[in-house]
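Every protein chain but one is kept in place in this view of the complex.
Note that the chains take the letters A and B in the order they are written out, and that residue 1 is the start of every chain.
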Amino acid sequence: MSTTTCRHEEGIKAAHESCIDASVRSPLLLLFGNALHWLVVAAFLAFLASVKLAFPGFLGGVAFLGYGRLEAMSRDLFLYGWASQAAIAAGIWLMARLSGRPLGGVILRTVINSAIVLWNLAVLLGTLAILAGYSTGVEWLEYPNWVSSMLLLSFLMIGIWVVCLFDRRANIGSGGRAETALWYIVAGFCCFPWVYGTANLLLTWKPVSGSAQGLVQGWFSGAFLLLWLLPLALASLYALLPRLSGQHLHRRNLSPLGFWLFLLLGGWAGLSRLIGGPIPAWMTSAGIVAGVLFLIPVLIAVINLAFLQRSGGHDGDGIAWQYLRSGLFLVLSSALLGAFVSLPDVSAFARFTGVTSARDVLWLLGAVSFTLLGVLHKATPALLAREVWCAGLSITQYWLAFAGVLLLAVLLFLEGLVVGLALLDPVVSFLNITSYAQPFHVLEAAAWGIFLASAVLAATNFTRALAAERLFPKN
Amino acid sequence: MHHDNHQNECGGDSSGAPLSPWIVGAFMISLFLGGLYLAYHSGGFRSDVYESNAVSWTGGGAQTEEKVDPKVVGKRLYSQNCVVCHQSTGLGVAGQFPPLAGSEWVNSDSKHGENHLVLLMLHGHQGPMSVKGGNYNNAMPQWKQLSDDQIASILTYIRSDWGNNAPAIDPSFVAGIRSEHKDQSDPWTQAQLMQMPPAKGTPAAPAAK
Partner (left out) sequence: MHRLPTLLSGILLVFLTSWLGVVAYSTLELGRLQPAPDAETGATLPPNYGGDAIAGERVYAAEGCASCHSQQVRQTSITGTDIARGWGVRPSVARDYLRDSTAFLGSSRLGPDLSNIGVRQPKAAWQFLHLYRPGSVAEGSLMPSYSHLFEVRKIQGQCSDAALDLPAEFAPKPGYEVVPSTDAKNLVAYLLSLRHDYPLPEAPVKKAAGAK
């Protein structure tokens, strides 16, 4: 459907949904497509890194294939190449749909598309910079300064429009369609530039004294996950699960409480990554409390959404439903594991081991990725205005992803338990303990392989859909 | 794709039942417990307390400060400032720089008080001086740019090494002497110093003139 025939709807009357989809088509396909391809690259690099961990001599001595570089590249690609782009796409689509306002004007569309191109260019250059040895060395912020500035600029070009849509939505007075989802989108889009900008400013652009850097790093890791990626994931769940089920939220009154608690605790929960570290005691305790209490807003979301039943809808919605439901389950699991490792006695043995890695895997690859994949699977047929998913491929891809992530998380958790508990005895040598972890590393490499396969399938599926659209356009 | 009927979305019509008291209660209790934990494990919310099992709401860090031995500091300062003339053996150079080991000026006796020693350090000395029966005629520079703590630690050190065994000098004594003679700018001569009665510099009672 050509956008030139799509008139701007005035007043409170919401635009036709297909009109909205047509207007955001190019940015969204650009975002989702690039995100999926970065997911494949990230998964491949992570797989390579895990093989190096399982067999330390593998590809040894090559400068740009060092474990540290592979690990940094893959992690940043997961964060900025895959998750952030998919989150931006979800934000644009859901905000446009729920507000009933199409993306109007060629200029705005050009700006947003250019921003997306800039983003992907930045990610590519940043990855190559790490490969070449120009990493900043700061966790999750390894991209050089000029790359992170590009990312921030590109985000601002998109984010401002998305946030402004909240006020221009078509049905403000009526209490709102899935308004909870909209709050989370606005919160996420507001927090990203602030969190990312502050952290970069204080850690890489004009670094503060080293004594303060640890705290800012820990805050950033927590805030990036919990105040940017997770709100977009929750927004997707709040928007799509009720819609796909045709039912209401179970306890809608809890939503505002959940939202504000979420925002409040999300900034402090990152401190639980620094328990026992060189930070004042009160900040450790604040991190412990916030990390555990973070369960409350998550439980509120789960209470609201877990009891919805799938009903009717298109066949294509089935796969989206599966991803979203798993996403909700993984949100709960991540929050439970996060609360578990925030307990000081647990952190005593679990910190620095596979247990905390498992928490990150569950949050990033599990909760966030699955919900965003759900949005992707719901949005793409709408954007292309046709049924696109090959059922067999989609189901295989889903089960491979689920198996890969769950296996990886469980293996990391078990490895962390074994290593962490063994380390408690100071007499046992460290090298001895690393040998206990070896079999786990081999299995984790296998789990990464499974996840890689699913990523490849996802990218293939999407590319197939796009190609079909190109070759057999529906007029 | 067809339109969706907006009416069957979760919209404003599902205002829902009032919040269940169980949920509210559980939430309140968790917040309270969290706050309690924070209060007891915050080390007084101080930025220099790192161990969370130290509750210190009043001043003072949770760990006991280890007092540094003034003799150690004094020895270091002596070796940086004084060995050039008085030597690391405390024996000085015959005919040029007076010895400190066994010196009556350093150990204080009936004629030479601690106040004289402090004044020597603060403002220096010029002209002839008799130490341990020997005559010296050299210039000792002033050291009033050092702090009271530093001067007290140097004097404590020289009064305890090389066979000397005199009581420590307290920084407050040095401070008292410094303020008494704050207008003094020239180095002392032996005659000027001997005109002042010797005073003991016990920590409890700063010497009066």
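Just so we're on the same page, a contact is a pair of C-beta atoms (placed from the backbone, for glycine too) under 8 Å apart; a residue touches a chain by one contact, two chains touch by 3 or more.
As the structure is a prediction and not an experimental result, all values here were calculated from the model.
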{"item": "Full-complex contact with the absent chain, from B:33, B:72 or B:194", "value": "B:72"}
{"item": "Absent-chain contact - pick from A:39, A:96 or A:187", "value": "A:187"}
{"item": "Contact partner of the left-out chain, one of A:28, A:42, A:123 or A:202", "value": "A:202"}
{"item": "Of A:32, A:219 or A:398, the residue in touch with the unshown chain", "value": "A:219"}
{"item": "Missing-chain contacts mapped onto subunit A", "value": "52-53, 56-57, 60-63, 66-69, 71-72, 130, 133-139, 142, 163-164, 166-167, 172-173, 175-176, 179, 183, 186-187, 190-191, 194, 198, 202-203, 207-219, 221, 223, 227, 256, 260, 263-264, 266-268, 270-271, 273-281, 283-284, 286, 344, 347-349, 351-353, 356-357, 423-424, 426, 430-432, 434-435"}
{"item": "Positions on subunit B contacted by the hidden chain, ascending", "value": "47-54, 61, 63-66, 68, 72-73, 76-77, 80"}
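The rule is simple: only the chains that are shown with their structure count from here on.
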{"item": "Separation of mean Cα positions, subunit B and subunit A [Å, integer]", "value": "53"}
{"item": "Touching residues (chain side subunit A, partner subunit B) in the complex", "value": "14, 16-18, 21, 171, 174-178, 242-243, 246-249, 251-254, 257, 278-282, 284-286, 288-289, 292-293, 296, 344, 381-382, 385"}
{"item": "For the subunit B and subunit A complex, residues of the former touching the latter", "value": "1, 3-4, 6, 8-20, 23, 27, 30-31, 34-35, 37-38, 41-52, 54"}
